[in-house]
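As you look at this complex, bear in mind that one protein chain is not there, while each of the others sits in place.
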Amino acid sequence: MTYFYAAMAVAAWLFLVGAYGIVTSRNLIHLCLCLVVVQASTYVLLTAVGYRPGGVAPIFIDLKETDKAVDPVIQALMLTDIVVEATVVALLLAIAVQIKKKTGTLDPDRVDLMHG
Amino acid sequence: MRHPGRMGIFFVGAAAVAALYAMSTMRLPGPEDLRGQYMRIINSECVAARHVTDAVTAVNFDYRGFDTLGEEFILFVSVMGALVLLRQTDVKPGTPAPDALSPGRAVGASDALRVWILGMTGPTVLFGIYTVIHGQLTPGGGFQGGVILATAPLLMYLAESFDIFRRITSHRLVETAEAIGAGAYGVIGLLAIFKGREFMTNVFPLGKGGSDVNLFSGGTIPVINLAVGIEVTAGFVLLLYAFLQEMLERKEAAP
Partner (left out) sequence: MIVMQIAILAIVAASGGAVVFTRRPGEQVVGASFFGLMLALMFFIFQAPDVALSQLVIGAVALPLMVLLAIAKTRSTQMQQDREREQQRNKEREHGRGGGTGGNFASPDDAGAPADARQPPGRPREAR
C-alpha cells in the first residue's frame, strides 16, 4: 500500500521537475533529456498501477498459479513505449542538430525560427 | 530569463496540476481493487489459448497486436524523420576534420581494450538473437533483442574504425531490412483477412503447447516477434549510422 502512494508521489515529482527543466532550459539537448524524465514519470505511474503486493512476473514457464501474476497489459504498454521513446528522442536530437546548423545556437530563447 | 512572465505561468500551472493530481490520487481505489478483468483473463488463458508463456509478449503481438502495429510505425516514421534531418545537405569536400571526436581510431582504444571488445562482440550478437527468438517464452522479444543486436556493430566501431562499422552495416541492406520488418508486420496481419477472419487474428498453427512449448509455439506471435526484431535492429543501426556519418565524412576528407 505504501509503495502505491510513494510511486504516485514520485511520478508527480518526475513530471513536474521535468516540466520545470523544459521551461527553464537554455539548451535544446538538455531539453530533450528533460523530456525523457517527464516520460519516465508515466512509467513509474503505470508500474505502480500494474503491480500488486506479492505479485510475480507474468511469465508462466514454471509458474502455475496464474492469479499470482501482475498485470501484463500495462507492462506491454510500457515495453513498446520505451523503445519508441528512444527513436522519438533521436528525432528531436536530429532537429536540435539541424537548428544548430541553421541558426548557430542551441538556446531556445535565441533561436529565431523565422530567420532559420 | 528573457520572458519573466513564463516562470509565473509555469508555477501557477504546475501548482494546479499538482493539486488536481493529489486530489485524484486520494480518490483512487487501492491497488487491491485495481485488478482488471482483462488482466485476469489474459493471465489464465494465454498459455492454453496461445501456447505462449510470456503474457507480455502475448499481449503485445496478439491480443493488442493492432496497437503494437501503430507503435511500430511510430518507430519507423521517427527513424525516417531523423535520417532525413541528418542527411548531408552541405558537405564541403576538403573541409578538415574538426576534432570533436578525435580523428583516427574512435576513442584512442588501447590494444587490450580492442581485443576485449572484439571478444565481446560475438556474445553480444548471440545474446541479441537469443533475446529476440525466445520472446514468447521468456522475458525479451523483438523490441529488446533488436536494440541489443544494434549495439554489436557499434562495438566494432569502438574497437576498430568507422570503416568496419560501415562495411558491416552496408547501408542499403539495413534500409531494406527496416522496410521488410515494418512491412512484414502488416502483411502477417492481413493474412487473417484472406482467411476470412479479423485483421491481426492469430491464424498460424499454434504448435506445441502445455509444458513443452518451444520456439515455434504461438502461431503468428514468433513471426511478428521476428519481424519487429529485424525492424528495431535496422532502425537503431540506421540511427547510429546517421549520427556517426558526418564525423566519418569529415575524417575521410582530411588527409
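The chains carry the letters A and B, assigned in the order they are written, with residues numbered from 1 in each.
Here, a contact is a pair of C-beta atoms (placed from the backbone, for glycine too) under 8 Å apart; a residue touches a chain by one contact, two chains touch by 3 or more.
Note that this is a predicted model, so its numbers are computed, not measured.
Of the listed positions B:Val56, B:Ile117 or B:Ala234, the one in contact with the omitted chain in the full complex is B:Val56. Only one residue in the set B:Leu69, B:Leu83 or B:Val147 touches the chain that does not appear here, and it is B:Val147. Not every partner is drawn; the one left out touches subunit B at residues 54, 56-57, 92, 94-96, 98, 100-101, 131, 139-141, 143-144, 147-148, 150-151, 154, 236, 239-240, 243-244, 246-247, 250. Summarising the interface, subunit A meets the missing chain with residues 2-3, 6-7, 10, 13-14, 17-18, 20-21, 26-27, 29-30, 32-34, 36-37, 40-41, 43-44, 47-48, 50-51, 55-57, 59, 70, 75-76, 78-79, 82-83, 85-86, 89-90, 93-94, 96-97, 100-104, 106, 115.
In the analysis below, only the chains that are shown with their structure count from here on.
Separating the CA-averaged centres of subunit A and subunit B is a span of 15 Å. If you check the complex, the residues on subunit B that touch subunit A are 1-3, 6-7, 10, 14, 17-18, 21-22, 25, 30-32, 34-36, 38-40, 42-44, 46-47, 53-56, 58-60, 64, 67-68, 71-72, 74-75, 78-79, 81-82, 85-86, 90, 137-139, 141, 143-144, 146-147, 213, 232, 235-236, 239, 242-243.
Within the complex formed with subunit B, the subunit A residues making contact are 1, 4-5, 8, 12, 15-16, 19-20, 23-24, 48-49, 51-53, 57-61, 66-67, 69, 71-73, 75-76, 79-84, 86-88, 90-91, 93-95, 97-98, 101, 109.
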